[in-house]
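Note that one protein chain is taken out, while the other chains of the complex remain in position.
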Amino acid sequence: MPVVGIIEYGAGNLDSVARAVEYCGGKPIVTESPKDLKKVNHIILPGVGSFAVGMKNLRTRGYEEELHAQVKVKKLPFLGICLGMQFLAALGTESAKTPGLNWINGRVTRLIPSSPDEKVPHIGWNNVEPAKKSALLDGIEAGKDFYFVHSYHFVVNDQSDILSTTPYCGGFTSAVARENIFGVQFHPEKSQKAGFQILKSFLAL
Amino acid sequence: MLKLRIMPTMLYKDLTLVKGVGFDSWRRVGSLMQQIKVYNLREVDELIVVDISATKEGRTPDFRLVDDFADECFMPLTVGGGINKIDDIRLLLQVGADKVVINTAAVETPKLISESAQLFGSQCIVASIDFKKHNAERYEVYTHSGTKPTGRDPVELAREVEACGAGEILLTSIDRDGTFSGYDIEMTRRVVDNVKIPVIASGGAGNYQHMVDVIKNSGASAVAAASLFHFTESTPKEAKKALKKHGIAVR
Partner (left out) sequence: MEPRYIRYCRRCVMPETKPDLKIDGDGICNACRSFESRKVVDWEKRKAEFKGILDRYRSNDNSNYDCMIPVSGGKDSTYQVVKLLELGYNPLCVTATTCQLSEIGRRNIENLKRLGVDYVEVTINPTVRAKVNRIGLREVGDISWPEHLTIFTIPPRIAVQFKIPLMIWGENSQNEYGGPAADAENSVLTRRWLEEFGGLLGLRVTDLLGQEGLSAKELIQFTYPTDDDLKRVGVTGIFMGYYFPWDGYQNALVAQAYGFETFPKAVEGSLVSYENIDNIQTGIHDYFKYLKFGFCRVTDLACLHLRRGRLTREQAIAIVKKRDGKFPWSYLGHPIQDVLKQIDIDLEEFIRICDRFTNKKIFKCDSRGNLLKDQNGNLSKINDDNID
């Protein structure tokens, strides 16, 4: 059974992610310190809230180094959810410019509506269009709806990192993938069947 | 494209699930857990659960209860009732809520909205505005579960909460609540026109046509309903079918 480390860094609701992982056949471990990451074979970084506050918490609790070791060196499969995906960027521009983990080059900026009907925050179910093939999207038909709840999005520099896009606010990147590193802007743990499919595919890596 | 959401609403008061008419004459409807499980089975878009007696009784939210039913929800959950400080919100998010809905505090302590939006992100904060229509010119916001008049205008309050950082507005017509007579399209439209954040229309749904009407004529991003689902054979799935027929994008 895949053991999944879910990083606790004071950024909101981990319970849903843990339950969803369990439902999908994984063993979730909510980390109490970076050391816990040594015992797992998959890592999920969830997150809601502020980029600046989140990165600060992540750093002060010492996760940056351990994450580098496990994900960049040891190459454990990594999934960032929502804010967790945004942390992959080089820079977040929410309140002040805050450096992210910088594993995938790009920056996080606010969604800009492309028509008066589009509201920000982007809240609700929207379609995810794959941009490249990936084991993470196995079994997911193009255009499937997932649940989004965010005001910022990740603008990647290298197009080849884009895993999927979503048509909103001019179109934004809804998932990224580079080798063992994955990020999804939507919440698979809240997207019911389709979401569970994504988690199952992640656990199978 | 972004789909319209249908959000069943559940209210609990004292010890059980209830539903009222015009925020009064509360009827006990049954088991909260059972209803949550049914909606979970039906994979609804989102669920709203509010403790309507908390603020009136000066209580904080019942975190244990939220924890229990959050365990049964594999869909987005918005929880409210009795929230008046940051720790309330933090704890609710921790035990499983995805968003919190703030009503009385939105009027009495708007700072709570700005502080929590900064800490947790706007997208978690839903400002709930309950209003009564006195006449065509005058609408008034009420707090404390519809019992305390505030003298505020809903549109003006909507703009204020948006400026404070609320991510969404849940707009409920007290007069129409539980009456099956349709949403207050006029006020919903006014609020939608005056803010840039999503607005959830609430209060009065009696059939699927009402949902179509409010969406087409007001620009609401979501519709909430309670009596419709508790007391008739209508289901969220059938509602979506009806909306789809009218060209509205649903999941």
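First chain written, first letter: the chains are A and B, and each begins at residue 1.
In this text, a residue touches a chain if its C-beta (ideal position, glycine included) is under 8 Å from a C-beta of that chain, and two chains touch if they have at least 3 such contacts.
Computed from a prediction, not measured in an experiment: that's the story for all the values here.
Judged over the whole assembly, touch between the missing chain and the shown ones holds for B. Remark: the omitted chain is touched by one listed residue; of B:Val21, B:Leu65, B:Leu91 or B:Ile248 this is B:Leu65. In the full complex, chain B makes contact with the omitted chain through residues 14-16, 27-35, 37-38, 41-42, 57, 59-60, 62, 64-65, 68, 72, 230-233, 235, 237.
Just so it is clear, only the chains that are shown with their structure count from here on.
Note for the complex: chain B touches chain A at residues 1-5, 43, 45-46, 67, 70-71, 74-76, 93-99, 118-124, 167-168, 196-198, 219, 221-222, 251. By the touch criterion stated above, chain A contacts chain B in their complex at residues 12-13, 15-16, 19-20, 23, 48-50, 53, 83, 95, 113, 117-127, 145, 147, 149-151, 167-168, 187, 189-190, 192-193.
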